[in-house]
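Here the structure comes first, spelled out in structure tokens, and everything after it is commentary.
Excluded from the complex is one protein chain; the other protein chains are retained at their positions.
The letters A, B and C name the chains in turn, as written, and every chain counts its residues from 1.
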Amino acid sequence: MVETVTWQPLDRDALAARLARDIPEGWSVNLGIGIPTLVGNFVPPEREVIFHSENGILGMGPAPAPDKVNRWLINASSQYVTLRPGASYMSHSDSFALVRGGHLDLCVLGAFQVAENGDLANWARSDDDNAPAIGGAMDLAAGAKRIWVVMEHNTRSGDARLLRRCTYPLTAKGCVTRVYTELAVIDVTPAGFAVIDMVPGLTIEALQERTDAPLALP
Amino acid sequence: MVETVTWQPLDRDALAARLARDIPEGWSVNLGIGIPTLVGNFVPPEREVIFHSENGILGMGPAPAPDKVNRWLINASSQYVTLRPGASYMSHSDSFALVRGGHLDLCVLGAFQVAENGDLANWARSDDDNAPAIGGAMDLAAGAKRIWVVMEHNTRSGDARLLRRCTYPLTAKGCVTRVYTELAVIDVTPAGFAVIDMVPGLTIEALQERTDAPLALP
Amino acid sequence: MIDKSVRSVAEALAGIKDGATVLIAGFAQVGEPRALIDGLIEQGARDLTVVHNTAGRGREGVARLIGEGRVRKIVCSFARSRGSVIFEEVFARGGIELEILPQGTMAERMRAAAAGIPAFYTATAAGTKLAEGKESRVFNGREYILEHALPGDVALVEAWRADRWGNLVYRDAGRNFNPVMAAAATLTIVQTQHMAELGELPPEEIATPGIYVDRLVHVAAGDPPLKN
Partner (left out) sequence: MIDKSVRSVAEALAGIKDGATVLIAGFAQVGEPRALIDGLIEQGARDLTVVHNTAGRGREGVARLIGEGRVRKIVCSFARSRGSVIFEEVFARGGIELEILPQGTMAERMRAAAAGIPAFYTATAAGTKLAEGKESRVFNGREYILEHALPGDVALVEAWRADRWGNLVYRDAGRNFNPVMAAAATLTIVQTQHMAELGELPPEEIATPGIYVDRLVHVAAGDPPLKN
């Protein structure tokens, strides 16, 4: 099949911005490492969103100017951040009690794979990874009210990441509620994946070709 | 048997003072309702003992002068207290985490009965008490490193309170390590009760007569 | 702009349903959200399960809520105690269910609800009458019982200072059950003695972050009543 490319994938910033559009004022949100962290740059400060970091910060603001760095104020990705008025500190145990207790409206995570039943795989590419870096991802995946995944639609070698079943070790079962890729926004529903947005010009058929699990239009 | 009364029982204040003598500097201590509360009056302020109250105070000082009352500062017996320098506040959940986690060196409790295996009964005089007031006694009894009981040696009708086995419902099993009465100080040992002090003039035979469980001298 | 403050106690309490589980903070009237309790009586919800340290004392507050026949079940650590006159009378005629919990177990069951822990083991009450009917298990030679999370549909909380995000600071021993109850309920309603500007409360001192708070009403209730 010859496909006429009449559409453009989103770049990382545009993808982060696309996701940021959907975060309403008042939500408490944790942003994972990678593209998720970029999301914070696209939530305008006048839209009050309360950003949480696992290392005990609630109410983070954007990165500081280079000459205004507070070396005691880093996020869970070890990046310097600022505090918004209204911010507060807590210990690691209180911070994860908050996570595990379902008090975050949203956590945005990167992923290797997402399955149509909402299963998430984002910490190991193989069962043989015997010394992985898990951090807080399993706690966040199991705990937040909503898990939105932001990832590239396909691997570098072109394999699908939106699958019938994950082939990599799971981070959590059935936790993902929405996926943002450079091509589309896809809800995870009881009936499987449902495409709710695509980049202009892209067809559902072209998207399906790049996707292992069946896609529905809502 | 005719007994020559050549000894005097301690009054409440003397009993509290006797117990207070045995609390070393540096201990963290919770005092229950009743005679235990009096113990605080007999620890001189220069001997630094850290008094805890279940409602979230660590580092209580003595009662305030009547014109210096802070209505926001009460202990677990609902009495006005003061703060010592070095005091801190915590929530109820943190306060009982501290209790349950074994961080108190000592809790002094009143009791109805103590058994020679350390069982404590201090919340109900009958299995039929279907609406009791338990408060924090079970948590303290199960959690503190040491439980010292302070109580009258006998009931008003003359029955023994130091028993082979408690007949009242238990507060906790095997928790009591020492008992202070107006007549004696008695350790709870793996072999049962061992008298370590008596009021002057009292004989072990006279004390045994007032006690259900066998008493040993250490 | 996030602003959790509402204009009246009635607005703060709107929508509480019959049958709700209501966590009511405070310890011996210190840090007790009395205006919200009175408002709940006005509001009218019935058949409530109330979690509070006592079964009410005197004739006001939780005692009055019970007296008005609105509490199906009370969960507390002190039931029969000095001044629990209304509870006694209602309980004697079978008008209220009672669940007695050790105070620390009550606090920890709410902390578990807040922290996403459905159940935990504790040595408190093991081997006692209160352990009857509860699962027990031995760890390292000691007996523990299994206790379950105790979540609230609603929490009523009193703060000393609050900002529009719902960040709370408490005064002295007024903290007590307030933070754990605030975190353990689906709908957390706060009466605050003072309102602060956003950013005014020190980030190190905030004992309840606003994430746990839903509605906020300014009630300058003043000091707790003097005890005799």
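Everything below uses one rule, namely that a contact is a pair of C-beta atoms (placed from the backbone, for glycine too) under 8 Å apart; a residue touches a chain by one contact, two chains touch by 3 or more.
Note that the structure is a prediction, hence the values are computed from the model and not measured.
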Missing chain -> touching shown chains A, B, C
May I ask which residue of B:76, B:90 or B:137 touches the chain that does not appear here?
B:90
Can you say which of B:44, B:102 or B:201 touches the chain missing from this structure?
B:102
In the whole complex, not just what's shown, which of A:7, A:42 or A:80 touches the removed chain?
A:80
Sole touch to the unshown chain from B:23, B:43 or B:58: residue B:58
For the full complex, which residue in A:132, A:201 or A:214 touches the chain that was left out?
A:132
Could you list which residues of chain B touch the chain missing from the display?
25-26, 28, 48, 50, 52, 58-59, 83-90, 97-104, 142-143
Touch rule applied to chain C and the missing chain gives residues 108, 112, 115-123, 139-140, 142, 144, 148, 169-170, 202, 204-205, 207
Positions on chain A contacted by the hidden chain, ascending
53-57, 69-74, 76, 78-80, 89-93, 95-97, 99-100, 124, 127, 129-139, 142-143, 169-173
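Methods note: only the chains that are shown with their structure count from here on.
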Does the chain-touch network form a line, ring, star, complete graph or other?
line
By C-alpha centroids, what is the most central chain here?
C
Of all chain pairs, the one with the most contacts is B-C
Whole-Å distance, C-alpha centre of chain B to that of chain C, is 29
Please work out the Cα centroid separation of chain A and chain C, and write it as a whole number of Å.
36
Touching at least two other chains at once: which residues of chain C meet that condition?
111
Touching two or more other chains in chain A are residues none
